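Here the structure is laid out as structure tokens; the discussion comes afterwards.
Missing here is one protein chain; the remaining ones are kept as they sit in the complex.
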Amino acid sequence: MVANIVLSEVEYTHIGKRPIRPDGVDKVIGRAQYGPDITLKGLLHGKVLRSPYAHARIKSIDTSEAEDYPGVRAIITAQDLPFASLSKEELGAGYQALKFASDHVLAGGKVLFKGHPVAAVAAANPHVAEEAAKLIKVEYEELPPVMSVVEAMADGATLLHDDLYTSSLGEISQTASNVAAHARYEKGDVAQGFDEATVVVEREFQTASVHQGYIEPHNGTALWSADGQLDVWCSTQGAFTVRSSMANVLRHPVSKIKVTPMEMGGGFGGKISIYLEPLAALLSKKSGQPVKLVMNRVEVFEASGPAAGSWIKVKMGATKDGKLTACQAELALDAGAYPGSPAMSAAMCAFACYDYPNGLLDAYDVVVNKPKTQAYRAPGSPQAAYAVESVVDELCEKLGIDPFEFRLRNASKEGTRRIEGPVYRRIGLVECLEAARSHDHYQTPVDVQPSGKLRGRGVASGFWFNRGFVSSCNLTLNPDGTVSVVMGSVDLCGTRASIAQQTAEALGIAYEDIKPSIADTDSIGYTFITGGSRTTFATGLATINASQDIKQRMIERAAAIWEAKVEDVEYVDAVLQHKSDSELRMTFKELAGRTLTTGGSITAQCNIDPPGEGNSFAVHIVDVEVDRDTGKVDILRYTAIQDCGKAVHPSYVEGQMQGGAAQGIGWALNEEYFFNGQGQMTNSSFLDYRMPISLDLPMIDTVIVEVANPGHPYGVRGVGETPIVPPLAAIANAIYQATGVRMQSLPITPGKVLDALWSQNGS
Amino acid sequence: MVTVFIPTMLQPITGGVKQFDCEATNLRQVIERLDQLFPGIKDKLVEDGRIKPNLAVAIDGEVARMGLLEKVGENSEVHFVPAIGGGAS
Amino acid sequence: MPGPTHVQATINGEEVNFLCEPRQSLLEVLRDVLGMTGTKEGCNDGNCGACTVLFDGRIVDSCLVLGVEIQGREVTTIEGLATADGLHPIQQAFLENAALQCGICTPGFIVASKGLLDEEPGADEGRIRHWLAGNLCRCTGYDKIVRAVLDAGEKMK
Partner (left out) sequence: MDWIDFATPKTISEAVELLASKGDRARLIAGGTDLLVQLRGGRRSVDLVVDAKQIPELNEMSYSPQNGLVIGAAVPCYRIYADNAIAEAYPGLIDAASLIGGIQIQGRASLGGNLCNAAPSGDSIPPIIALGGVAHIAGSNGSRQVAAEDFCTGPGRNILQDGEMLVSINFPAPVAHSGASYLRFIPRNEMDIAVAGVGTSIVLDESGQNFVSARISLASVAPIPVFAKEAGDSLAGKPVSEATIQQASEKAIAAATPISDMRGTIRQRNHLVGVLTRRTLNIAVERARGG
């Protein structure tokens, strides 16, 4: 049985090995401190009062009864946010952005989604805070909710914001609109391209809002001291992002805000935005005591940031030889209550796997009365790939060409120009497609069908950028010959391990001698979020560069000790040696032991914003079984193939590929925000928001294709985003193979499958 | 010569011109040259002396990290692309 | 409103006395009253298993047990598995198989797995998947968790 395969070209001492992660023991014995685990002297507990309506005007808020409730220490509303006292003139161009950010934290004039925070209470314990919050009286004027991009874009649609205009690369529309932005990309002449095609397929697709589904709820604890110093503890993918967002919304200098990132119970893109942190800060400011807020699961679903629901139309044409002649798509992704859906990245990812002569893409960022959407693993790319890869499957069928053969004939490769302009450097899509085609899974026919069950196989590919962004590392050589690596990147799932491995590799010392840790925002240079599959690449480069610096300092120190010239000393395999005098030789540990008496510690730091993004491609194969009587789809076999560049810790790379695939399976089959006619989410629990459980999944086989990224010394690309891109279409394609029905709306629930089978039979 | 690719949505300003070659050593100069030929285009790309926040500039396929100070090579290609938010896992 | 209730119980083999309100769940008692934050809250309604503890040897969701209900009973939490001699075989297997990513569901999975393997160290993949159906993990896709439990079972036979 095939399980996990690594296709390596280069072997290293530490890179590519599978050591135990440095933070592992604390996490298996329950000692690791996650955000909700924090406690402080005098800690108060907060509760947020949230809107029951999806769209309403707030007419009044009366907190008097709650204020008098025993045990209550502070109550805040939007009036306590600085925005309430700032004029449009004072804020100038930044007015609207601040209004949106401030209103998102605590609703000002209008509530724009069910769960929108309206007020918050701090009290001696969480139960009292909850009781008091219920005593706050809010009078609303209900407004009609706008729940889908199609509704929101229709003529005469109810507007969420009176002052939101469509921005089209700097061009602003004349009238207010729910469309916050429109982008267009073009190459060649699509009309001509379609004319040249033998087969043209055009289809529309819709996907529901889905949630990242991290198990740890959002949390935020803050202490606002009398001198204005604000300390924040929270679970976040980026402590510096929290700091800047807090500074913006609270109009408080970044120098007075210290954010300490706690261990993180899952993010997947959903733990970048601030929610509870500014509320905890304001409640602390008012009460003079530290305040902790933790969402319950209902709040996580209703008031954090799901991934965008979408409407996508795709049209593709190909010659009879299976060469693409034109690719066109319109993509509207919902942003939730405030602008910022990943429509533009969805557009850039849509046809990224293909080299085609003519293309036209229109992308729309659309506001609706849902919680403001956030990133979710390769934001925008899964929705786009679902549509595009479904159409590709249909093209293959119409042309009678094997799906891998078709993809190989049109595959993006080094030198292919993407529609938005840039040209690919060395990428590994072709290698992935070839690995997939020759994989045991694809070479083994789909099992025979037991009675009443329909089986089929689907394949799809996917893309993500893996851009670098800013990272910082501080390295210190300890007297015992170990090296402390302090970084600004929080550890979502093995970052400490992958950074320690790269440091060990760069220095040539033992993995166990690297001591990685994560710093607060006062203790390290600016570091962008852990996300976008950037961290192993960019923070890895930072530690590799700092390691080179450490080596140079050690050479200098050895030279000083030996009274030799620096250029006569070299560092080889963690040994300092004189190039011509073999007597002069010191191991790494020996020199470390002498540092304190020969001039003090040796340290190095690196702040980097690296070029050399290592674009990542994935190809997935899935076998499904459909119960003809119930419409239920079971996953029988699943294989994920991906070019991750060099896999630093293959176990965690496989884990990313398996986890991304599992999330994609949930997205494809069962996960969705279910809204009633009033725009209220009705399935905000893990019971009714059906994420895959252990029984829903088979083992997920992986193939790591290692096409080295030329932009990283060990060839690292990054892994976490791409694996969620192909599953949606792969499963839809498999269901088609099994049933003959094209499912053009996600999730493909048993009810939808039944409906489709009934329409197919004409019953 | 630096080659600048004009995004579809700015082509009305350039009268349909899709590509533009100019001499420049950094991005600021590129945009100045563009604006000399196609007045008004700078306002679409730059705000408060910086590249607009929803926009990124790719030079030879790499997203510019130095803003307007980013160097351009003799034969560089310059593309204006939307900024992508922090995707994440 | 009467005051809190006194409860005496055995937690991780030690006698513990505490005061709690009847409305406080065992999960709240562990985390907020006793400072044992290894047991995690994921949903507070029995649908994720992050708060799994052993209650008189049976696995339960501690969010669905009241603190007052453990009077005179025995509770084992994640903090009670490792000994001075080292990690429990399940903990070791989770580390070696990279069966945790973010780690928030890990204590619940390890305690739940103990409930199974103490009785059935030879549990196969299907049995493990069925037993762990009440524990959600969003990072791993369960593959490496199931392998870790199979591995630990081998060592516990």
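We call the chains A, B and C, going by the order they appear; numbering starts again at 1 in every chain.
The rule is simple: contacts are C-beta pairs under 8 Å (C-beta built on N, C-alpha and C of every residue); 3 or more make two chains touch, one makes a residue touch a chain.
The shown structure was predicted, so the numbers you read here are calculated from the model rather than taken from an experiment.
The chain that is not displayed touches the following shown chains in the complete assembly: A, C. Contact with the omitted chain, checked across A:Gly115, A:Gly468 or A:Pro692, is made by A:Pro692. Subunit A residues in contact with the hidden partner, per the touch definition given at the top, are 127, 130-131, 298, 629-632, 634, 669-670, 674, 682-683, 687-688, 690, 692-693, 695-696, 749-751, 754-755.
Counting over the whole complex, subunit C has residues 1-2, 5, 21-23, 25, 44-47, 49, 52, 55, 58-61, 63-66, 68-69, 71, 112, 115-116, 130-135 touching the chain that is not drawn.
Here is the rule we go by: only the chains that are shown with their structure count from here on.
One simple way to say how far apart two chains are is to compare their mean CA positions; for subunit A and subunit C this gives 29 Å.
Within subunit C, contacts with two or more other chains are made by no residue at all. Note for the complex: subunit A touches subunit C at residues 18, 20-21, 23-25, 27-34, 36-37, 39, 127, 212-217, 263-268, 294, 296-297, 492-494, 649, 651-652, 654-656, 658-659, 661-663, 685-687, 691-695, 697, 699-700.
Touching subunit A in their complex are the following residues of subunit B: 5, 7-10, 43-45, 47-48, 52, 54-55, 58, 60-63, 65, 77, 79-89. Interface residues of subunit A facing subunit B in the complex, by the touch rule stated above, are 93, 167-171, 181-186, 237-238, 241, 267-270, 272, 340, 342, 344-345, 348, 375-379, 381, 420-425, 464-465, 467, 469, 492-493, 528-533, 609, 611-613, 656, 660, 719-721.
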